[in-house]
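Written below as structure tokens is the structure these notes are about.
One protein chain is absent from this view; the other protein chains keep their places.
Here is subunit A:
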Amino acid sequence: MAAKTLYDKLWESHVVHAEPDVAVLLYIDRQLLHEVTSPQAFSGLRAAGRKAWRIDANIATADHNVPTTDRAAGIVDPTSRLQVDTLDQNCAEFGIEEFGMLDPRQGIVHVIAPEQGLTLPGMTVVCGDSHTATHGALGALAFGIGTTEVEHVLATQCLWARKSKSLRVWVDGELGRGVTAKDMVLAIIGKMGTAGGTGYAIEFAGPAVQALSVEGRMTLCNMAIEAGARSGMVGVDAITIDYLRGRPYAPVGRIWDQAVAAWSELHSDADASFDAEIRLHAADIAPQVTWGTSPEMVAEISATIPDPARESDMVRRKGWTDALAYMDLQPNTPLSAIALDKVFIGSCTNARIEDLRAAAAVAKGHQKAASVKVAMVVPGSGLVKAQAEAEGLDKIFKEAGFEWREPGCSMCLAMNADRLEPGERCASTSNRNFEGRQGAGGRTHLVSPAMAAAAAIAGHFVDVRDWSAQ
């Protein structure tokens, strides 16, 4: 039998029907629903008099619009409230399980589904959200879809899809101290470019990837979309199985044993071939900071901002010039000289317990710089928040002058009240530094949780590897 990639295995096990030369009808095991991209899908079903095909395949929660302060007071913005209420009503009408805003299991969809064991290896997972790639960390085929496709999955449990090409990102060696999965994925995007993965499904592999926890692998897969790929994935190993054991929606007993046996096949065969491969050495990766308005505009902390005048590609030169104008930055400025107005620690990229531990370890015993107006910590879920509080992390943050918030997407995309004002500059653990992403006119620099915490204390970017010496 021909050697197969993990992607081949996941794809082939979900083909319901293949049209010659056109598309494949792919079965979807899990759909995650949130308030922003689902209302029009439910309206479509209602208008056509259709029911949900398989209710138990869906799970819903509100995350984008929810306030991160005083949750019990409800949502002040009437349009945000309408969207969240609409999700509640749609879930009740169609019989779909929802973790409501006051449920301790509520949180960012991409944090709660793995946390609950709702994402399992070998599944196809979709959501009307591009960061669905996150779930590939568990050996699943997970990708973001649009609202018309959300409706299609609700109505048929399938999607028409075309197989992507395969790309393996192989990371050799070992990450240095203070260097994280976030730095790894930013370095990968810097190398590939934001369109480098377009048309590909990425498998992250190699010793440095295998050494990551499942949470680190989620950070990695989460940003596959920032490299242009709809899905990122990591093969199943003992770390994956250990992570899943005992999760509320994970199988138990005899079915668990049967599942584990099946999951152990979910990795690329040793001699499988990929359409493309990129190789990096973990030891070469330093803490990363983005300087522009696209995640590919990234450099290591010791670097200076590049000079567009030295870029020979004219389209790219114009892109850099526009980005530096928007960011109000000058070429050749050291990244460590950039001063921050706000700091955001959160998002589906970096709001899990290990992220909060890493940030707290840096913040412990220090004080937020007076020049930093707000340093905000937004846990990824109610359960992450509870775990952090049990470990005393909330205390460390509060003593350091950081704000400790309720879970949600928050200032990753600023659909709730958390946002940058025009001209404000933010060190953010989120995934996109696009113009206006964190608030109209706001300026975003993407970094790891430890780098964000260190920047909050120093007031400017610093190399977190030097932190213990400070």
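Operating definition for what follows: a residue touches a chain if its C-beta (ideal position, glycine included) is under 8 Å from a C-beta of that chain, and two chains touch if they have at least 3 such contacts; residues count from 1.
The rule is simple: contacts and distances are computed from a predicted model.
Q: Would you mind picking the UniProt name of the chain not drawn here, from "Potassium-transporting ATPase KdpC subunit", "Betaine-aldehyde dehydrogenase", "Polysulfide reductase" or "3-isopropylmalate dehydratase small subunit"?
A: Result for the unshown chain: "3-isopropylmalate dehydratase small subunit".
Q: From the list A:A92, A:A195, A:A283 or A:A339, which touches the chain that is not on show?
A: Touching the chain that is not displayed is residue A:A195.
Q: Touch as defined at the start, partner being the missing chain; which of A:R217, A:R230 or A:R425 qualifies?
A: With A:R217, A:R230 or A:R425 as choices, the missing chain is touched by A:R230.
Q: Where the complex has a chain not shown, which of A:L167, A:A414 or A:A427 is the residue touching it?
A: Touches the omitted chain: A:A414.
Q: Pick from A:T69, A:T148, A:S273 or A:S302: which residue touches the chain that isn't shown?
A: Considering the complete complex, A:T148 is the one touching the chain left out.
Q: Even though one chain is hidden, which residues of subunit A still touch it in the full complex?
A: Contacting residues on subunit A, toward the hidden partner: 16-17, 19, 21-23, 25, 27, 29, 36-37, 39-40, 43, 48, 50, 53-54, 56, 64-65, 77, 79-80, 82-83, 86, 120, 122-123, 128-130, 132, 143-149, 151-152, 155-158, 160, 162, 164, 194-195, 198-199, 225, 228-230, 249-252, 255-256, 258-259, 262, 294, 315-316, 318-319, 322, 413-415, 432, 434-437, 440.
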